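Have a look at the structure that comes next, please.
Missing here is one protein chain; the remaining ones are kept as they sit in the complex.
After this line comes subunit A, so read on.
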């Protein structure tokens, strides 16, 4: 492991005390970063250790929002969200991710910033523009079964692996950040990530010294929420594709719909075009595949991941139909469909 300096942070006021944010990383649960450091994929000069930052390990509920502290573990957040009908989507997504052991360590802020599982990103013998800018992309012509079909570029097709972030995008959560100067801002999760373009190593709009303080989820009435993750095995597997959806029906018309995809995008994919197409339409079973086609019109497979395009379409169409069916059978329903 390359030598590095560790700064321990207990509150955001001390962010200013960090000597340098030049090539620094924030260390939260460490479930991803520590692995990457062991393999010399991440080689920071400075680690800002957040494990003593207790005030960020709380969830605050106001009339308008749920403010999820950045250090709240995935387990704690899943347990909290499980008891809230309007956050059902979030608990479903969290509980489908990783394993209990990993969720106990992983944090809300860290989950958003976890890095891709691209095989070539992990293999330091191979070119990777994300790991080593300008070196090339080995995945484009390689084995790319787990890679993205949306938002890709000729420089990178790595998929974003998070489940939680997909639900956060669907719920239109906002990330609250702070920097050493004390400046704070809110960034919608839908705008947090950057497409790879020709700079795939820059994954978010965050500055190097900008710390996620909380993730704020707006409180508002929601409808039937489904997080459907399709994976090779039933646990401890990243999504081949996943669908987060929240549908409210009023008098047979799709009053509101939130839709986001996982596993298919270079970032958690907010399916805005599909939402726009669906919103206000009378719910009929032919709509859902059409909506998916619109969202997927720019999707491009790279070979071994071609199957993801039809798979996300059939999964998303099925999920939408299921959610609408629930709304029709139980008008005003809010939460998960528990009985199958």
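The working rule: a contact is a pair of C-beta atoms (placed from the backbone, for glycine too) under 8 Å apart; a residue touches a chain by one contact, two chains touch by 3 or more; residues count from 1.
Quick note on the criterion: contacts and distances are computed from a predicted model.
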Discussion item. Which of the following is the UniProt-recorded protein name of the chain this complex doesn't show: "Phenylacetate-CoA oxygenase subunit PaaJ", "Carbohydrate ABC transporter permease", "Cytochrome c oxidase subunit 1" or "Xanthine dehydrogenase family protein molybdopterin-binding subunit"?
Written reply: "Xanthine dehydrogenase family protein molybdopterin-binding subunit"
Worksheet item: Which of A:8, A:84, A:117 or A:219 touches the chain that is not shown?
Response: A:117
Worksheet item: Among A:68, A:90 or A:146, which residue is in touch with the absent chain?
Response: A:146
Response to the item:
Among the options A:240, A:259, A:283 or A:324, the absent chain makes contact with A:240
Worksheet entry | Option from A:34, A:205 or A:311 whose C-beta touches the chain left out | A:311
Fill in: Where the unshown chain meets subunit A, residue by residue
1-3, 38-40, 99, 117, 119-120, 122-126, 138, 141-143, 145-146, 228, 230-238, 240, 307, 310-311, 314-315, 318, 340
